[in-house]
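A short worksheet on the structure shown next.
Only a single protein chain was left out; the remaining protein chains are all shown in position.
Should a chain be cited, it is by its letter among A, B and C, assigned in written order, with residues numbered from 1 in that chain.
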Amino acid sequence: MPKRIAINTGGGDAPGLNAVIYAVVKSAHSRGWEVYGSRSGYRGLLFPEELVRLTPEMVADITPTGGTILGSTNKGNPFSMPVRSVTGEYQNHDVSDEIMKNFTRLGFYCHIAVGGDGSLEIAHRFATEKGMPVIGVPKTIDNDLQATQRTFGFDTAVSTATEALDKLHSTAKSHDRVMVVEVMGRDSGWIALNSGISGCADVILIPEIPFDMAKVCEKIEDNELHKKHYSIVVVAEGAKPQGMEEVLGKTGEVGRAEKILGGIGEWVANEIRRCLEKDTRSLVLGHLQRGGSPTTFDRLLALRFGAAAVRMAEEGIFDHMVALCTPAMKAVPLAEAIQSRKKVPRDSDKLMTAREIGICMGD
Amino acid sequence: MPKRIAINTGGGDAPGLNAVIYAVVKSAHSRGWEVYGSRSGYRGLLFPEELVRLTPEMVADITPTGGTILGSTNKGNPFSMPVRSVTGEYQNHDVSDEIMKNFTRLGFYCHIAVGGDGSLEIAHRFATEKGMPVIGVPKTIDNDLQATQRTFGFDTAVSTATEALDKLHSTAKSHDRVMVVEVMGRDSGWIALNSGISGCADVILIPEIPFDMAKVCEKIEDNELHKKHYSIVVVAEGAKPQGMEEVLGKTGEVGRAEKILGGIGEWVANEIRRCLEKDTRSLVLGHLQRGGSPTTFDRLLALRFGAAAVRMAEEGIFDHMVALCTPAMKAVPLAEAIQSRKKVPRDSDKLMTAREIGICMGD
Amino acid sequence: MPKRIAINTGGGDAPGLNAVIYAVVKSAHSRGWEVYGSRSGYRGLLFPEELVRLTPEMVADITPTGGTILGSTNKGNPFSMPVRSVTGEYQNHDVSDEIMKNFTRLGFYCHIAVGGDGSLEIAHRFATEKGMPVIGVPKTIDNDLQATQRTFGFDTAVSTATEALDKLHSTAKSHDRVMVVEVMGRDSGWIALNSGISGCADVILIPEIPFDMAKVCEKIEDNELHKKHYSIVVVAEGAKPQGMEEVLGKTGEVGRAEKILGGIGEWVANEIRRCLEKDTRSLVLGHLQRGGSPTTFDRLLALRFGAAAVRMAEEGIFDHMVALCTPAMKAVPLAEAIQSRKKVPRDSDKLMTAREIGICMGD
Partner (left out) sequence: MPKRIAINTGGGDAPGLNAVIYAVVKSAHSRGWEVYGSRSGYRGLLFPEELVRLTPEMVADITPTGGTILGSTNKGNPFSMPVRSVTGEYQNHDVSDEIMKNFTRLGFYCHIAVGGDGSLEIAHRFATEKGMPVIGVPKTIDNDLQATQRTFGFDTAVSTATEALDKLHSTAKSHDRVMVVEVMGRDSGWIALNSGISGCADVILIPEIPFDMAKVCEKIEDNELHKKHYSIVVVAEGAKPQGMEEVLGKTGEVGRAEKILGGIGEWVANEIRRCLEKDTRSLVLGHLQRGGSPTTFDRLLALRFGAAAVRMAEEGIFDHMVALCTPAMKAVPLAEAIQSRKKVPRDSDKLMTAREIGICMGD
């Protein structure tokens, strides 16, 4: 009897999810195995009639497409799943045993979980608490996982942001304007840093370096002195002005700086307008960065992740995550993979490059 | 002695401005004429030392570029120009006579003004009040001039908006979301209509058709019934809900609805969230639509406009604007061209198409 | 009972075919009608078990895709169809009566044929000889139909060619090379002309203007004199050197010049190498021009064609083709539409523009 693999995708979407699915289906097929897709997270394993047999024919054309054919990705934690009671209200139930029972009953050999740290943690719990043979595939558009050199989706997001910067250069220049562009990156500045350097920004503000508006304005004025009457400022959504930590502390604010600042891009634009009386516009790229066909780089990486996951399944390496370690793939224990985030370090070569080519990092 | 032409670009930038300049320079060159660029509107004609001789070599590579090499485009009306006095304050002066004097003294044969209705009106005043031989080239990214079938920049703006919609489809679908996208179009809905149809939107809201939120929500719910759990809504920045005119009237508001509504995209998103309790995000494309390399369509149209303007100069047709009348170019009197705007008519074939393929127009 | 429409796509593929299908399905659906797709030309009407009911769900995502979901497009003329006999050999049979019988038996209301002149001629024969209510939708990537201002697919092909020219500029410039690019256009030069102008070519050779290699080489040498050490030459596949007609006549050659010249692009490159001893490379864009996602322009036009075809069906206008007559759609008798081709006329505004901005047209 052919081995059966289950697969799901969880968390926010990232370009390349479908390429992972494609590679898993094809790699399994070339071994004579079968793959079943669980839509909406673990829902398919909870209600097995909703499981979808994924054949090579079904996935033939999905590699270049955005999103995920396994549908909506944010559907709760099976260890605490909102289930509607007879009275119509939602209550959280632990449905993990039911899922594990179905998994066993249906004769699944292993489960491949494609997701961010939340999804991988759930996978890890299934592995350690329920004994499910799981393999993780890392998905974070922010490229902020320590355990793998790269994650798919990141190159596409950076490309989309850089293309936007390219477009804004010409219009900013024609109008002598400052354009402030807010990009993704709540906790790490990789998207801002990569797109800002590639897209010839004048200023890049990232969560790792609390910024000083005086330095930002100085750079813009310095541009004027050098007859460059426009400036491009890239701001990660999680960037914060210096001193903000104290303000947040004082107000007893647990949550995010956004509550005080509003959108950080618009906040920075307002400050520039206020200080320099210069025509300044802001733009939030938002979901554009998650959408669209994956770049060639992301397609290849996602396909390699998918193929490597099936290879790990064959070798019986479970409770691990696939990771890129150029030029090979390696297996990293899920427990380890989940913990470590990759922030932009002070001695980052990219950061050095940014400063050396004259980009103001806000400090 | 070779004939001399002056050229300037005015108003908001549009992809294709540099292609117009290229064609003017090359077409003039092939006749043995010279072209001088006036940067920052009419500033170059006011301070002739700032005029730039434009040679074929200088413009060789500008056709595919966005923006305008003639620099900042919003620099005031020469019939009422803000000029700094000795005390450092700005006061409006009529510098048109000075400009005309320079124009004559420097032996210019004619002036080509590339611009929107504001700039073309100024050009027309120079023609009628000062006797300047002017030729207009229409520039409106909104394609809302009655006098010409198309204007350059519009195809690029629509393409940028459609690409954004393409990207949002996959992410909206993966998250069962409603995405509301605000595009340009203060007074006319052409960009929203063209990009919304091409980009497979479910709802398109345009200034010409005051919309009913109930109809919008109905469409989104109807999608749900047909197992399409996401929707894309395109809103022109000038779209308004039904009844808004009265509200605006009541409050004695002279200005724009924005003062009441905030950004219309975010307003629509809020209403959807409120009525349907559905995960809804909004996005403002803003200046992305003005930027970037012109599409092939816009390049060709802009180049043809430029060549036609020089042809008109040769034939001595002044105080006219070049206009596309497929497959030829024609000359339209500036007086006539300035007046008539092209709104989306009720019986528009595009509007019919939108409705027939199931798009909700908000009414 | 709901009205039933059949639809097929014939001839070489063009970006936008799927958008036509989408609009037909959705427009029919909004009238309560049903649409059936006949795959592989008329094969579905010959073997009705192969007909596919096209629902809105099935076509939901096809608008941005290239190719045609109705599969292989070159499958013979039903008035003379190659059918395999019992002995295994192919013989031509007239299966048109059988098709018409099925059409009637299955209760079809009308047939929409999307295709080039070959396919439209077949549709016209069905209309006149068999009494089938047919509506034509024009598909020619070359934009060479007199009866409509534009056809879909053309803008995409021109964009692809222009993008290629953009890429070749930088490499040609870095190596002081001549790049010869062969684009589509057997009988008309529209693709070469539009892409050549937009892509800043130095020379454009089209079928309508037999070219003189001496003039081509002169232009390249003139570039050198002006310190432009590279040149870009665009050649339509049907372009021919002057005197070729006589050569073709002399040799009694009925077929194409290709037999003598080989690929015209490579022939031109060889001549340049021979005459100027200049590093020259040639490139054939070929099928790249037919592929890929349709541009926004082509999507919109194709969707409008599809919606207009169903509108014509509702109004009972048969044996006609939809055609663009800006800003509206009109119905043109098929008999008339098939005949007239649109070549580049000597007084074309585009041709004038090309010459005026310094492009050598080979004469």
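Here is the rule we use: a contact is a pair of C-beta atoms (placed from the backbone, for glycine too) under 8 Å apart; a residue touches a chain by one contact, two chains touch by 3 or more.
From a predicted model like this one, the values you see are computed outputs, not experimental measurements.
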item: Omitted chain's touching partners, listed by label; value: A, C
item: Candidates C:38, C:63, C:160 or C:353 - the one touching the absent chain; value: C:160
item: Candidates A:310, A:334 or A:361 - the one touching the absent chain; value: A:310
item: Given C:210, C:291 or C:358, the one touching the chain that is not displayed; value: C:291
item: From C:12, C:48, C:210 or C:358, residue that would touch the chain that is not displayed; value: C:12
item: Subunit C residues touching the omitted chain (full complex); value: 12-13, 15, 17, 65-68, 71-74, 160, 163-164, 166-176, 179, 229, 281, 283-284, 286-288, 290-292
item: Contact set of subunit A toward the excluded chain (per top definition); value: 22-23, 26-27, 29-30, 56-57, 60-61, 63-64, 149, 155, 158-159, 162-163, 166, 169, 194-195, 197-200, 226-228, 295-297, 299-300, 303-304, 306-308, 310-311, 326-329, 348-350, 352-353, 355-358
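Basically, only the chains that are shown with their structure count from here on.
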item: Cα superposition of subunit B on its sequence copy subunit C - rotation in ° rounded to nearest 5; value: 180
item: Furthest chain, CA centroid comparison against subunit A; value: C
item: Interchain centroid distance [CA atoms averaged], subunit A/subunit B, Å; value: 36
item: Centre-of-Cα separation between subunit C and subunit B, whole angstrom; value: 31
item: Centre-of-Cα separation between subunit C and subunit A, whole angstrom; value: 42
item: Multi-partner residues of subunit C (at least 2 other chains); value: none
